[in-house]
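On to subunit A.
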Amino acid sequence: MPIEYYIFLCLTLFSIGVIGVLTRRNAIIVFMCIELMLNAVNLLLVAFSKMNYGAAKLISATTTAGIDAQIFVFFIMVVAAAEVSIGLAIIVMMYRNTHSIDINFLNRLKN
Partner candidate 1 sequence: MQALTNKSIAVNRSPMTFWERLYLINIIKGMMITFSHMFKKQPTVRYPEQKREFSPVFRGLHVLNRDEAGRENCTACGLCAVACPAEAITMEAAERQEGEEHLYKEEKYAAKYEINMLRCIFCGLCEEACPKDAIYLSETFAPANYTRKGFIYDKNDLLIPNTLTNATELAKAKGVEA
Partner candidate 2 sequence: MNTLEILFFALSAFAIISAIMVLISKNPIHSVLWLILVFFSISGHYILLNAQFLAIVNIIVYAGAIMVLFLFVIMLMNVKKDKEPQKQLWVKLIGVIAGGSFLTLLIALVKQNTSFQGRDVLLKEGNIGLIHPLGVALFTDYVVPFEISSVLFLSAMVGAVIIGKK
Partner candidate 3 sequence: MALSNEIIQNNLIEKFGDQVLNFSTESGILSFESSKEINLKILQYLYEEPSLGFTFLTDLCGVNYPDNIGAELVVVYHLHNFSENIRLRYSVSTSVNETAVFTASKLFESANWMERETYDFFGVNFIGHPNLKRILNVDEMDYFPLRKEYPLEDQTRIDKDDEMFGRG
């Protein structure tokens, strides 16, 4: 499978995430789109890892090349989980204070 396919797929998913962040006002949806972007990156990382592994395997059968990319993905997931817990807590707080989850009204938090 050519690596370009994976790159195009991940780029598309990432751009959809970007469009979501740009067009939606619902804070939760925006947040979800960020998760989508993270996942696109994850997929790309894994694809690259397998690309490198495939190249290295031709040289040595027991290589572990590319494993660090998968470890990175693992850490990204960890960080995402932590980020979501905090982020959602913030959104809930915001909803409690402003009765809205509209990101345009976030400036209400000023006072």
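Please note the rule applied: a contact is a pair of C-beta atoms (placed from the backbone, for glycine too) under 8 Å apart; a residue touches a chain by one contact, two chains touch by 3 or more; residues count from 1.
Regarding candidate selection, all candidates are chains of the complex that A comes from, given by their letters.
Just so it is clear, the structure is predicted and the values come from calculations on it, not from any experiment.
All listed chains 1, 2 or 3 share the complex with subunit A, though the touching one is 2. The part of subunit A that touches candidate 2 in the complex is made up of residues 1-9, 11-13, 15-20, 22-26, 28-29, 31-33, 35-36, 39, 42-43, 46-47, 49-51, 53-55, 57, 64-68, 70-71, 73-75, 77-86, 88-93, 95, 100-102, 104-105.
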